[in-house]
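Mind looking over this structure? Questions follow.
With one protein chain withheld, the remaining protein chains of the complex are depicted in position.
Chain lettering (A, B and C) follows the sequence in which the chains are written, and residue indices restart at 1 in each chain.
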């Protein structure tokens, strides 16, 4: 992974819609999760931003978080364990 | 057991105070549990009538129940199972 | 299946879970009571459980049947062990299965509450520092309510 890349993890139906559990993206400029979502994920994930939770490096973050090179962003659907 | 006898069962500290878990008594005349208690048990059991529950033939009864030959009366302290 | 037992043998939890097992149930709530090493701050070496076995069994069965009436549960197992029990031994088990967890928890809680209040079983505390005493004996030393 180059210094300007991030990893994005997908679970449950997010993984189905992306056809992947993990993807690598180039970070050309610093962007928020919200901007990144609309540019790269929105079309495939279909549901609006408000339908998802996000974590970065295993900590919950809000969509205003600014992604940094090396981050592992997870797109998390509503949980349904138990 | 003759026709005019009853069995009395004692548990927990009632058995300790009676020095017995089971005793046979003659029923000379029909009596209520209350009368039987005051005549035969009260002195050894020490606690008043209200401290005990009674069952006859494995069904709860009140102290006004009239004992019949062949009955199995149980003197039941406050329960403490679990 | 439902199962009710008063026994001197140790309680088999795995077997109890098998008995309440059912493909329609998603929630099992189990309460297991064990013998503690102290009571009200005073050290104990164990408990002796006395019982009126026939009435105890009948009452436990009655409690289980009432739980099935009162809560949306599928199966109930209630087992009470009696006799001499060392610290750590399981004295009582209430296990219920239900489609959903709220009913399972409520029934298990009500079940153990009723077992403690209604079943003719009595326990004697083996104090580490003095003579054994029955719980709820009005003439005891005051360490047991």
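Criterion: a contact is a pair of C-beta atoms (placed from the backbone, for glycine too) under 8 Å apart; a residue touches a chain by one contact, two chains touch by 3 or more.
Note that the structure is a prediction, hence the values are computed from the model and not measured.
The hidden chain, counted over the whole complex, makes contact with A, C. Between the chain not shown and the residues C:19, C:54 or C:87, the one that touches is C:87.
One chain is missing from the display, and on chain C it is touched by residues 13-14, 17, 21, 23-38, 87-88, 99, 101, 104-105, 108-109, 112.
Where chain A meets the chain that is not shown, the touching residues are 9, 11-13, 15-16, 46-47, 51, 55, 58, 74, 76-82.
To be clear about the criterion, only the chains that are shown with their structure count from here on.
Inter-chain centre distance (chain A to chain B, centres taken as mean C-alpha positions): 76 Å.
Taking each chain's centre as the mean of its C-alpha atoms, chain A lies 50 Å from chain C.
One inter-chain figure worth recording: chain B and chain C are separated by 26 Å, centre to centre, where each centre is the mean of the chain's CA atoms. Not a single residue in chain A touches at least two other chains.
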